Structure formats: C-alpha cells, structure tokens
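With one protein chain removed, the remaining protein chains of the complex are shown where they sit.
As written, the chains take the letters A and B, and residue 1 is the first residue of each chain.
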Amino acid sequence: MSLFFQLVTSGLATGAIYAALALALVLIFRATNVVNFGQGEMATFSAYCTWQLMQWGVPLWLAVLASLVGAFAIGIVTFRLIIRPMMDAPVEATVVITLGILVLFQAACMWIWGAEQLSFPSLFPGGGFGIGEVRVLASAVGTLAILLAIALAMGFIFRFTKLGLSMRAAAFDRTRSVLVGVDVERMLMLGWGFASVIGALAAILIAPRLFLSPTMMTPILFYALAAATLGGWDSPLGAIVGGLAVGVTESLGASYLPFVGADMRIAVPIALTLIILLVKPVGLFGSYKVTKL
Amino acid sequence: MRDLSLSTAIKLSLFAIVAASISVFAPAYALQQVAIAIAYAIAILGLNLLMGYAGQICLAQGTLFGVGAYVTAILNATYGVSPLATLPVAAAVSAAVGLLIGLPALRLQGLQLAIVTFGIAAAFPQLLLKLGSLTGGVSGLPVDAPETPGFMTDVPELWLYLIALACAGIGALLVSRVLFGDAGRALRAQRDNPQIAQALGVNLTRTRLWAFATSSALAGLGGGVFAIVSGFISPESFLAILSINIVIGSIVGGVTSMAGAFVGGLFMVFVPSWASDINLSLGNLIYGLALILIMMVARNGITGFIEKWISMIFRRAAG
C-alpha cells in the first residue's frame, strides 16, 4: 500500500507541472481559440533566461522573477506580431503558425545555448520528509504549493476583479465585449502574457528534474494537451484536475500495468483521455460550444 | 463545366511537364529525394481528404504511414515477397488500422480527435521497439530494391521515382473518384453541417469511417513506397514529429487541393534542408520563420495562394 501512496505523491508532483502548462494552453484557447503548440518551447526559452541570469551572478529568486517578467513580454510580443494578424485566418493556418512558434523557440534555444543538457537549481531545499512509510520530497510539496497559488490567484482575478471580468468577457464573445467598452485586443494580449508566465513557471519547476535542454518541454506539452482535453478546453479548473489526473495515472500505470512499463507510459494518459472523452465528449468540465479545432 | 475540364487539363499537363523535367534534369540523389517527397505526398493526399473535405484532423497519419512501411518491410525481409507486390497489402493493413482509430473518431471532433491521434503517434515508436521480434527493433529492417528494368539499370533512382509517381497517380485517381462522386458530396455536406447532412440522408457513420479508411490506405501506400525508395526503415523514421510534419505539409500545400499534396510533400523534404544549407546553425530558426511567414502570406496554403493570383491576373487580362 505504501508503494501506492508513494506513486500517487510523485504522480501529483509531475501532474502539477502538466496542470500548469495545460492551464496556459487553456487560457490561450479560451481567449483566442488557438491551441498554442509552441507554449512549451516558449516556456523553455524563459527557463534558459533564468539560467543565463544566474550565470551572470543574479540570485535564483531574482532571476526567476526577472524571467517571468520577460515571459510576460514574450507572450505579448508573440500575440501582437504573430497571432493578432491571424485572428480571422482558417484554423489550419493557425495550427501551422503555432507549430512554427514551437520550431522557432526551440531553434533559438539551440542556437544561443546549444543542445547539451544543463543542470538547473531547484527552487526548493533538497531532501524531504516521511509520512508513515511514504517519503515526500520538499520539491514535490513546493511544486504543488505553487500550482495551488497560481490556481487561487487566477480564481481570484477572474471572479472578483474588473480586469478578470473583462478578460472573461473578451474570451466569451468579442462583439458583445466591444459593445460594452471592453478593450478586447488588450484583454487577449494580457491573456497571452499571463499564459506565457504560467508556462514559464512550469518549465522552471521541471528543469531541475529533467535538466535544461531545448527539447525539455516537448514531451510535457503532449501530457498538457491530454490534460486540457481531459478537463475540457474551456475550463481552467478542468486543466488543473486533468493535469493532476494525468500525472497520477501515468505514475500508477507505469508501475502496475505490466505491458505498459516505463517505455510505454505515454499510452496511459492517451487511454485515460480516450475513455473520458467517450463518456463525456467535451471533457470533464468543458462546455458544449468549443469542440471544434 | 467546360471551364472546369479545361483547367483540369491545364493542371494535368503542367504536372506532366514538371514531373518529366524533374526526371530529366534532376541528379540521381535528388531524384531519390523527390521520390520520398512523393511518398509523403501520397499520405498527404489522404490527409487532405480527411482534413480538407471531411473536416477531421488526424495527427496519426505518420503512424499509418509507418504501418504501411513496416508491412512492406516485414513482408519483403521476413517472407521474401517482392517489394511492389507488398504495396496493396500495406494499403489494406493501414486502412484496417485506420478504421480502428477511426471508430472513436465517430464520437470525437476536431481538437479532441487531434490530441488522441497525436497520442497514438507518440506511442507508436515505443510500440515498434516493444515488438522487436517482428520489427527488428532499433536496428530496423532492410527492403530489397525492386528489380530495375534493363534499359534504366544505370539510374535505379529513376525507376524508384517512376514507381513513386505511378503510386501517386493511383492515389490521386482514388481521391478524385471519392471527391467527385456521391461520397465526396456526402463528405462536404457532413463537414459543412452535420445536422443538415444527416437530415438529407447522409449516413454520417459510414461517411466518416469511409473517409478514415481511404485516408489511411493512402498513408499505408505512401509508407510502402517510402520503405521501397529508402531501402531501409527503423523506428527513427516514424517519430511523432513525422505526423506533425505531414500535417504541416498538408496545410502549407493547401488542404483542399490535390496539387497541394505534392507541394506539401516537396516542402517537407526540401525546405528544412534548404534552410540548413543557408546556415547550418540557423537552419531551424529559418524553417520556423518560414512556416510562420508562409501562413501569414498564404492563409489557404501555397496552392490556394497561387490560384488566387492566377485568377486575379486572368480577370485583369479579361477586362
């Protein structure tokens, strides 16, 4: 039984990363109807910026803070330069555009910092503590705490502030929002900025475990896509629940299902997503209006 | 109607001229590259049917392409079947696998379908490694070169090129039969409005499954051709990124155009390598920028863009 709880806790910690990236994807999808396949690579770029600042002697926390500000700017610039001119383009065109963003940021990391893996310091102290026979890493607790903080902050902004209300309105219906005086373009831009910050946090949290490399986030992106699909593409709550569910089932499946094992673990979230979609085609918390790509 | 057949005739003859001049002027190595591009183009033809006309996005086209390639390789390497004879089997097996994937697609739409099929694409290389006794694992499988007719033994690549071209012709014929027949009307109707299509008596289940099977059969055919042209395959050739690249090729070429499939196949093979030729370390940077800029300029793909310009020029000229 203690193995089970051990697997669940490690699954939750990984799931928190998936959840954060899924949240970024969902925020952007809700606002601009675009699935940003480049989200993970934009995040990796920000993690490299953190690393670079630390190489220059900036303390860790300050470096993280500065790169998150940078990530916000990257999100906004990407929206203004690439996404905004394509807002009324066919879906296929935006799919290729965001794949282009993926290639572009990956290549930029490769060009500036090279392909080799770099070690990245953890935001949290090493070691951990035991609850019964289950060993919990401090980094796992810290990662979950940050996810919780993001979720609460977002919930607060969306529910209780004027900015959040306007952002939700802009995502809900552009014309109606324009008519009540919402600066829709600014809201969408901010949505891209916030999403980019959340994605960057995910990359900074996972980098100590996976080592920093230009392709670090590519597999994570797949899990995040599965998490967003599982939770429902228009639901931030769904992204978080979906991320955690994908993390836990992946961790359990890899250990308990003999055919799956470590090398086929990617099959677990796919199977889970498929089963949930067959029961509820729009995902756990999704609504019926957003099923078209 | 006469306009339509005229423009089809113009397109076909243009195509023939391009195909013939490639075979005459391209060096042997490039011919093989073009043959590979055509193999991808066959898979894209199928994807266009699914994406452009049936409105369903499948991100596992590379997987079905891989299934076809492995059927050809296993039949040839393990059972000694002559390479060309394996191609129909490759198409049939891929079609069957495609149907299996297509079954859940009956309930899933757009984005959901894309993500689930992408998951399949991500798991496929792992599965190939797991089934090592059948697939040869990491070391892959060799495929015999098809027997080259006597008069062109000097350039076996030319023969490979012609085989690829012939298969593409069969694929294009198949697609146009589907598109211009009842099935094509049903496909377009169900893409534009499933409810109305159903009310008009279009059998959605059958139409969608039919689209999936045809598209997968073409992927399998393309994969078989790929295996023959390459002479060797391994899981490396069928990573998840291949499915993404096929989708990119399809969209960049133009999803609702048959000529677009060929533009897309050539794009997949040549543009990344041209980008690295310009500057090795900046290759991918250039490629990424190229993707973004092309789509910004030509939202409906390259063929859509060219058609728009041609029709504009004709209109100018006419009056």
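Assume a residue touches a chain if its C-beta (ideal position, glycine included) is under 8 Å from a C-beta of that chain, and two chains touch if they have at least 3 such contacts.
Heads up, the rule we're going with is that contacts and distances are computed from a predicted model.
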item	value
Name under which UniProt lists the unshown chain, selected from "Branched-chain amino acid transport system ATP-binding protein", "sulfate adenylyltransferase", "N-methylglutamate synthase subunit A" or "4-azaleucine resistance transporter AzlC"	"Branched-chain amino acid transport system ATP-binding protein"
Shown chains that the omitted chain touches within the full complex	A
Among A:4, A:156 or A:172, residue touching the chain not depicted	A:172
Options A:182, A:204, A:248 or A:272, residue touching the unrepresented chain	A:182
In subunit A, positions touching the absent partner	162, 165-166, 168-169, 172-173, 175-183, 287
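Keep this in mind: only the chains that are shown with their structure count from here on.
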item	value
Rounded Å distance between subunit A and subunit B, as computed from the means of their C-alpha atoms	32
Residues of subunit B defined as touching subunit A within the complex	51, 57, 104, 107-112, 114-116, 118-120, 122-123, 126-127, 129-130, 240, 244, 247-248, 251-252, 255, 281-285, 287-292, 294-296, 299-301
Parts of subunit A lying in touch with subunit B, wherever the complex brings them together	35, 82, 85-86, 89-97, 99-108, 110-111, 222, 225-226, 228-229, 233, 263-264, 266-267, 269-270, 273-274, 277-278, 281-283, 291-293
